[in-house]
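My structure is below; once you've seen it, I'll send some questions.
Here the complex is missing a single protein chain, while all its other protein chains stay put.
The block that comes next holds subunit A.
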Amino acid sequence: MNIIVVGLSHKTAAVEIREKVAFSPTQMEKPLNALVALPDITEAVIVSTCNRVEIYATTRDVAGGMARLKRFLADYHNVPLETLEKHLYSHHGEEATRHVFRVASSLDSMVVGEPQILGQIKTSYGYAAEFKSSGIILNRFLHKAFSVAKRVRTETKIASSAVSVAFAAVELAKKIFGELTDKTVLLIGAGEMCELAAKHFINVGVRGVMVTNRTYERAEKLAEEFDAKPVHFEALMDHLPKADIILSSTGAPHFIIHQKDMEDVLRRRKLKPMFFIDIAVPRDIDPKVNDVENCYLYTVDDLNGVVATNLEQRKIEAAKAEAIVEQEIGQFFKWLSSLDVTPTIVALRSHFDEIRKAELAKTLSNWKDLPPGAEKKMDALTNAIMNKLLHHPTSLLKRTDQGSRNDLYVDALRHLFDLETGEQQESMMELED
């Protein structure tokens, strides 16, 4: 049995293409049922996120299966296959396994290490399990992918540092203030990056937000959006001592916060530290403010620098993650190859035959005055019994029209008659957690 994957991602297709073939999470039953109804496709899982659309399936016929999946993707969404074709990638066997391990571990993500993708794949798998389109192979295939992702997360630092300016600002604030729950953010001016950073601070649960703007109405409007308190720009110096984190991005051509004012502000807030984030160009805050005791000033360039370092760090961690993926591929394949029918039948027969021969030898050795020819007859008799017993299971296994049940039987047989190897038991245990 082969695992195949056909799909497209942010690396191969622009959003205009991706949105055309996306599957709605509320209507997964229909496409999943249609997929497993296709000839030669036994199991199927659809992963559909804003960055990728992929179909994982099992098939006996790799080339035919891939062609069917491509055709299905095009037909289901009424997109001509010719336009879609050049954006699609397809993998099978080891490549498909490497692909899903990398995707789940967030090594194939737009921002390497971002944590959402694992949850998205788990949800996708949930649909497939709910509508019974995945069977023993894809079940274990995806569970293995989850456990690889978990290993990557715990053994590497791939997701441990901030890779966006807004997040970097929050991380730095935590290094100054520890918990942010009793801290107040002051937003001076408006701007996309500034508002995004403010949202991140609100998400981690700061106590309050103040907003100020040269035009008070705009401050009021923004304050409403953030559930914040608008303050008059003229009263900035009165409110500054109340703020712990200051996000500034005004269009002012000169500094609006000066070093000489800060000594007084700090004194009024009993020298409690302040964190300034200056996102404006030209800058709003005199760089000398950083020299004031307990004041920490970061500009947009500083934050970009932090992000760049963190991205470098992620690249190093990603290399470690790739090594983990390679290691796990081997393990999964040992299990997958054990599901081949022929070696299983051979192993089952030899297992039975060993028992038969051992028991026969035991009986015959204790049997004195044996009539001539009896030995041969006994051998033939036991052999016939064994063949009769094995006839139905063997012919059932050799049938090719029963889809994923075949793999289920093989797996069950290997367990029932203890035909398995060490690795398999290990992977069974991993499946449980």
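We adopt the following convention: a contact is a pair of C-beta atoms (placed from the backbone, for glycine too) under 8 Å apart; a residue touches a chain by one contact, two chains touch by 3 or more; residues count from 1.
One rule holds in what follows: contacts and distances are computed from a predicted model.
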| item | value |
| --- | --- |
| Record-based protein name (UniProt) of the chain missing from this complex, from "Fe-S cluster assembly ATPase SufC", "ATP-binding cassette domain-containing protein", "Heme exporter protein C" or "Peptide/nickel transport system permease protein" | "Heme exporter protein C" |
| Candidates A:His254, A:Lys270 or A:Lys368 - the one touching the absent chain | A:Lys270 |
| Contact residue for the chain not shown (choose from A:Lys175, A:His254 or A:Lys376) | A:Lys175 |
| Sole residue of A:Tyr76, A:Tyr89, A:Phe131 or A:Tyr296 that reaches the chain not shown, by the stated touch rule | A:Tyr296 |
| Missing-partner contacts on subunit A, residue numbers | 161, 172, 174-179, 267, 269-273, 290, 293-294, 296, 298, 302, 305-306, 309 |
